[in-house]
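A single protein chain has been removed from this complex, and every other one stays in its place.
Chain IDs A and B follow the sequence of writing; residue 1 opens each chain.
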Amino acid sequence: MIGLFHLLTVSAFLFAVGIYAVLAKKNAILMLIGIEFMINAGVLNLVAFGRYDRAFYGGQTFALFAIVLAAAAVAVALAIILNVYKHYKSIDPDDVTDLRD
Amino acid sequence: MDSLNQIAAVVWATLVVLLAPLFAFILSAALGKRMRSGWLATVAMVISLIAAIFVFSQIWNNEPIHQQIQWFQIGNHPFAVGLILNNLSVVLLVLVCAIALPVFIYSRVYMKGDPGIHRYWMYLSLFCFAMLGLVVADGLLLLYMCWELVGFASYLLIGFWFTKEAAIKANKKAFLINRIGDLGFLIGIAILYTQFQTLDIITLFGEQGLVKQAPPTVLLTWAGIAFFLGAMAKSAQFPFHVWLPDAMEGPTSVSSLIHAATMVAAGVFMLVRISPLFDAQVLFFIAGIGAFTAFMAATIAVTQQDLKKILAFSTISQLGFMMVAIGLGQYGVAIFHLVTHAFFKCLLFLSAGAVIHEMSHLKVQHRLNMDPQDIRNMGGLRKFMPWTFRLTAVAALALAGLPLTAGYLSKDAILIYAFEWSEWQSGVWKIIPISLLISSALTAFYIARLVFKVFFGKFRLNRTFRKQFHLHEAPKGMRYPMVFLAIGSLYFLYSYNPLVFEDAWLLRGLATTTSLQRVNIYHTVIPAAVNGLSIIFIYVAWRWYGRRKYPIRSLSGPWYRFSEAQWYGHHVYGTIVKGTLGLAKILYAFDRKVVDGFVNSMGGLISALGNIARWLDCYIVDALINGLGNLSFKIGGILRGPRKGKVQYYMLSMFLVLLVVLLIGLQFF
Partner (left out) sequence: MSWLSILIFLPLLAAIMVLLLPASQRALYKYIAAAACLVQLVLSLYLYIGFNDTLPGVNTIEGYQFVEQVPWIRLHLGSLGSLEVDYFIGVDGFSILLLLLTALVMLLAVIASWKMEQRLKGFFSLLLLLNTAVMGVFVALDFFLFYVFYEVMLLPLYFLIGIWGGPRREYAAIKFFLYTLFGSVFMLLVMVGLYFSVINPLTGNHTFNLLCMMNPANYVPGAVFSPSGHYEWFGLSARLLGFIVLFVAFAIKVPVVPLHTWLPDAHVEAPTPVSIILAGILLKVGGYGIIRICYSIFPDIAITSAWWLGLIGVVSILYGAFNALAQQDLKRLVAYSSVSHMGFVLLGIASLTPEGLSGAVFQMISHGFLSAMLFFLVGVLYDRVHDRMIYNFRGLAMLMPKYTAFVAIAFFASLGLPGFSAFIAEAFTIIGAFNSQGVNGLIPRWMAICGSLGILLSAAYFLWTLQRMFFGHTRLKGGEQWQVQLTDLNLRETIALAPMVLLALLFGLMPSLTFDKINASVLNLIEWVNNVHQ
């Protein structure tokens, strides 16, 4: 029987992978993928804890909500990356330094 | 039924007496300049006189009538408005009308052509209405209202020529001094109300009145003093006499009315009306003030040069006589003297008016620079104005109190009673009859001085201006009223016996108290002494002024100056007025500087507090927030070191910080 422990372990692993991608990769797309990993780790947690709310299924509902939001966020992020590429001819975050003071 | 009808008729007639002048007043006020001739006021006065005589004939020595209706109610105490008709009020009713009517007729000629004449008739009617109302009022409140209204009307009349500086100062003075008396009256009313809870005169002072039954208390003595204070101001007793000489600034016809029947008589009348109130102390006080005033005014009158001023002080002096009569408890005698005095004093003023009228005519005609009222400019007028002279002489004799005149009867009555009264008092009080005797002699002297200076000798202006002037006799319109008054100044209207005052019908009708034991000797000795003295003084005056054998060379002796300056009464008042104004100025400065200054400084304090708060806000509170912001900015700058703008480095540090925070947080659970 897969219990809470298993789910949380997977979620932690996913999160760790995501954070590595975000911190280490020099490609914005890959960083985005890392973010998605982390979001999904969070969603998994929501689902996992959702079993304790049999009355309203709050965890599940909120997971769905988060997934939709993540999708929208990805679309926006991709559009930004596209524009960054158009402007800088690069998607390495280290090259984008115009906002630094 | 008949008697009821009769009462109704009398009451209606009284209302007619009152309302005719009121109606004239209202109509004159409404019509304004269209009422110049004064026929309305005069006709109203004729109606009043006729009605008053009718009322007199019905009431005199008959049952008094007291009619009232409720006026208003405060709490549980009703206040009524109504009439009292008894011997006292009907005598005054007739007197006021009988004095006013000649004055009205006289004024039609005297005031002719004055630009403000429509106001004159209006005020005069109001004046008479107020006095008539005062005479018949049945409650102290109503009496007080009429009392003040009399003062108000006199204010208007004294200041009739309102462009004249002296006149408007005089009327203000008259009103204010009367106000002082009014306060006394008001406080008297308050005391009586406190004691008896009513202001009805009959209930208070009637035969079975509350005052007679009440045990004597200090408060009632004070009430008596307070009412007397009112009478002192209205009847120009020392120290409130100063307004009366100044009141001469009004038209002479007005003066005659004020001095005879309407204004100054009110004080004496009021005291008689409320006489049961007075206990022995108050009576002593009244007698003392009266005697002193009589003496003081007589000494002042001796040296005055202004024709009207002499007469004014003479009035004050005579009012002092009446006050003494009241102080003796001889209320009837006081009223008797009031009546006779009204006639001859009014006559004196009207003749003075005739003289002044001619003199100012002369002044205007020849453009002379002189005072038309100064007796030093007159002399020898007997030849130009024989009728005026004769009438003046009658009045002067009456004032001096020589036999065959009305003044003889009333004045001797006062003197005789004064001596009889002093028999029963301690020796000190002898001073009252003696001072009266001296005043009476002085009276004879000053009035003789006036007559001799004005009517005898040669016309002095002729010499001053080296010209032959001609004066004219007063016109008929002025002369006839004077003749009427002269008849009133003779004895036969009052008594068939010219020598014994006790036969006077007026006195008999009014006699209220005869507690004094008759001392027969006085009834022969006193008149003889008084008249003897008077004749001597008149002779002296004749020597000095008629024959111009004036014995005193310099006019600058201290006594002379003291008398001429009217005992420096004005100076005292001037000081009081200055003090009051000074106090007002100080208080106003206090108000501005201290009270308002405190408020403003509170306002200033609060706005200063506001400024401090703003400073704190700007330099402390806000500086703290900004400083914190700056501090973190600086620290951030130091910490991020060379890796500027590296997003992933920022993220890593955020993650690590988060981890640390979480780990620290875990320690607490």
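Everything below uses one rule, namely that a contact is a pair of C-beta atoms (placed from the backbone, for glycine too) under 8 Å apart; a residue touches a chain by one contact, two chains touch by 3 or more.
Just so it is clear, the model here is predicted, and its values are computed rather than measured.
Across the complete structure, the visible chains that the omitted chain touches are B. Here one chain is not drawn; of B:H77, B:R463, B:K476 or B:K578, the residue touching it is B:H77. Looking at B:L183, B:L437, B:V483 or B:V519, the residue that reaches the missing chain in the full complex is B:L183.
Although one chain is not displayed, its contacts with chain B can still be listed: residues 71-77, 141, 144-149, 152, 159, 162-163, 165, 168-169, 172, 175-176, 179-180, 182-183, 186-187, 189-191, 193-195, 580-581, 583-585, 587-588, 591, 595-596, 599, 603.
By our rule, only the chains that are shown with their structure count from here on.
Look at where the CA atoms of chain A average out and do the same for chain B: the two points lie 108 Å apart. Per the touch definition, chain A reaches chain B in the complex via residues 19, 22-24, 31, 93-94, 96-97, 99-100.
For chain B in complex with chain A, the touching residues are 644-648, 651-652, 655.
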